[in-house]
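With one protein chain held back, the other chains of the complex are shown just where they sit.
All chains are identified by letter, namely A, B and C, in their written order; residue positions are counted from 1 within each chain.
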C-alpha cells in the first residue's frame, strides 16, 4: 500500500543490509537519487540486481555497498567500461564482488516470471555459448509436448525494488511512460518497493486506456525527487545527460578521483533526500 | 506484410478449409463481420480457437464451419447458454464437434507462448480439478530449481488469426486501444492474419508512446469494415449492443429460427464484405 | 419500498463481506452487483478488477459481459488478458475472488462444466473460464449461488474449480496456500466452512428463511453452526443503492441510454 514519505525515510525503512535489491530502469528512469541515498546510508552486503549496472551500480559497487552483482551487460553505454565494476571484479576493490551473469533475454524473462509468481522462466536461448558453464543458475526444461529442450533461469524475486517513475497521483498510483523497461515487473516481483517520482499530481488526467500504471496497492514508499533519474532521464521532463555519461569515464577510472567525486556530489548532498511529499 | 483489400478477398486468400483459425477479441472488438464472411464463403472443417466462443462462434458452429472448438468459457455473457454450441456438443447438430477445453489462464498463456515462439506455456493452475483428466493437452513440467510441479499447455499457433482493430494507418500499422484481450498475441502467434478496421487514417497522430500497435510487417490483409465488430463494440466508435446479446438467446434457441436469422442477416449481406480500402 | 427479494438479500449479504481495502476479482451477475454495491456504500476504496484486464474500475451501470466498454472507460488502466492472468491473478495480488456455479458440494467445490458424462453430456455448461485459477490464487473466495437441490449436490459430476477438495488438508496437499472459499452467500443463508471439517455450515439465516427451507434446498444433510445468527435485514440505503444500480443497468442494456 503506497505511503508518501521522504527518500531518506523510504530507504531507511525498506533497504536493509544483505537485501537483494533490484534498481531498474532500462537507460530511461534509472533511480540515481535513490542509489545515492542508499550509499549515504551506508548499506552493505547488498545483492544488486540490474540488467545494465550502468553508472548507478558502478557508484554503489565502488562505495562498497555490494556483495554480489546479478546482471546481463556491464558497460557504460556507448562510452566503454564501468571502471569501478571492473576494479571490483578484477582486483577486489574495495572488496570481493561475486557475480551472477545472464543474457538480457534471460534477465527480462526472469523479471517477468517473478512478476507472474512463477519459480522460473523458460526461453529459447543460451545455445552454443559458454555462460551456462560458469553460471549454475542456467538450467533446462523439456517441453512435455514436443520434447524440445529449452533454457530455464530462476525468477527474480528481490527483497526490494527501487524505481523512478514520472509521477504519482494523490492515491499513490504510479505512471510510467516511454521506455518502460522491466520496472513494472521489478516492482511486482519484489516483496517491498520504493518509487521516486518527478512530481505528485492530483489526477493523471486524459491518458491512454492502456497507460502503464502501477496501482497504489502494489507499491510501497513513494518519494518526490525532481530530477531523481539524472544523469539518466525522465520522458517529458528532461533528457539523458549524455555528456555526463561520457565524463564519467574519466571520473571513475582512478579510485581517488572517484572517491573525491562521490564525496562532493553524493555524500555531502543528503539534503536531496529530504524533499517532502507534496 | 500488410496489404489492403476487401474483406471478401481477405477471407478468400487467407482462410482455407481445415485451417486452425483464431478469431479473437475479449468481449471488445470481436471480428463479427469477418466471421460472417467466412460463413458466406462456406468454409468447412475449421478448428476454431477462441477463449470465449461468444455469438460469433455460435453462428459459425451452427452454420457448419467447425470440426473442432478450442475454448475456455462457452456462454453468452450475462445471458446464458450458447445454444448452437450446446446443440453441436450435446446433439451433434449440424454435425459432430470435437472440443478441447482449457481455463482462461491456460488459453491466455498459450497465446502468449505462441507469440513468444515457445512450444508450450507454464503456469500455476489446474489444481484439484477434473479438466486435466479429459484434456490430454494439459500436462506438467517440473521447475529445475525448486522441484515444484507446474501445469503446461501447448502454445497456440493458428494458421490464421482474425481480429478487428480500431484503425490502420496508410502504411498498414494497426492500432488497438481499450480492452486489448489477446488480439496482439493471436496475430503474432499465427502464420497469417486478417485485420478488419473501423477506418484507415493518414497517421495515428498524438498517442501514448506505449500505444498497442501491430507494425505493418506483422499483419497480413487489412480490410476496412465500419461497425465490423457489431454486436461487440469498438472503443471510441460504438458501444456493445447488449440488447442484441440478450435477443440472441431467443434467436439461437431453435434451429429453424437460427437458420432463418442467418439467412436474412448474414447470407444475404455479401455486400458488407466489399468495402474498398480507403 | 417493495419487499426485499431473496436475490437482493443475497447480493446485499455478499456486499457486506467486502472491505474497502479489498482487491476483488469480479465475476458477472450477482458478484458484480455485490462488488459495486459495496463500492457505492461502505467500501468506497475497494479495487474492482474484471478478467478482461480492467483494473480499479468504477462502472456507473453493471456490465452485461466482463468486458463492457463501461469497465474500461472508468478504469485506472486496462492490461492485456495474458498480463491479467499472469501478473495480477497468478501474481497473488487479489484478496477476494468471487465465484458462482451451476453446482456446489459440501466442500465448496464447484461445477460449471458439464452435467452427465463429459464426452456425452446431458447438459453442456459454459465451462471454467477464469474459475480454476481464481479458486487457487485469490486470498479467499466468496461464492454466491441460489439454493436448490439440483445445485447444492451430494456429489459433483465434474470439478471445475477447487474448494476444500475432500476436506481438511486437500488444498495444502496440492501446494495451494490460499484460503479458498471462506463463505457461500445464498438466497437463504450464509454458509462457512467448518474450522475443523471444512464442511459448509450455516452461520447466518436471512430474515424469513428457516432451517427447513435451507435443508429443503440442499442435496446433503445440512450442518448448522451452534451460534447461528440472523442476517441483518437490508438497510434502506443498501436497498436504494442496489435498486438504483439495477434500474440504471436495465435502462442501459435495453439500449435506452
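As a working rule, a residue touches a chain if its C-beta (ideal position, glycine included) is under 8 Å from a C-beta of that chain, and two chains touch if they have at least 3 such contacts.
Just so you know, these numbers come straight off a predicted model, no measurement behind them.
Asker: Report, in label order, the displayed chains that the undisplayed chain touches.
Answerer: Within the full complex, the chain left out of view touches A, B.
Asker: Which residue among B:27, B:109 or B:173 touches the omitted chain?
Answerer: Counting the whole complex, the residue in contact with the absent chain is B:173.
Asker: Check each of A:4, A:57, A:111 or A:258 against the chain that is not shown and name the one that touches it.
Answerer: A:111
Asker: Touching the absent chain in the whole complex: find that residue among A:68, A:124, A:207 or A:227.
Answerer: Reading the full complex, the residue touching the unseen chain is A:124.
Asker: So one chain is hidden, and I want to know which residue out of B:188, B:224 or B:252 touches that hidden chain in the complete assembly.
Answerer: Residue touching the chain left out of view: B:188.
Asker: Just one of A:27, A:41 or A:142 touches the chain that is missing; which is it?
Answerer: From the options A:27, A:41 or A:142, the contact with the absent chain belongs to A:27.
Asker: Kindly note down the residues of chain A that lie in touch with the hidden chain.
Answerer: Interface with the chain not displayed, on the chain A side: 26-28, 51-52, 71-75, 77-79, 81-82, 85-86, 89-90, 101, 103-105, 108-109, 111-112, 123-131, 134, 148-149, 178-182, 184-185, 212, 233, 235, 239-243, 245-246.
Asker: On chain B, where is the contact patch with the chain that was removed from view?
Answerer: 1, 112, 115-118, 173, 184-185, 188, 209-213, 215, 217-218
Throughout what follows, only the chains that are shown with their structure count from here on.
Asker: Go ahead and note the Å separation of the Cα centroids belonging to chain A and chain C.
Answerer: That pair's centroid distance is 40 Å.
Asker: Rounded to the nearest whole Å, what is the centre-to-centre distance of chain B and chain C, using the mean of the C-alpha atoms as each centre?
Answerer: The mean C-alpha positions of chain B and chain C differ by 28 Å.
Asker: Among the residues of chain B, pick out those that touch two or more other chains and give their numbers.
Answerer: In chain B, the residues touching two or more other chains are 123-124, 148, 178, 180, 212, 235.
Asker: Two-or-more-chain contact residues of chain C, please, as numbers and ranges.
Answerer: Those would be 72, 78, 86, 90.
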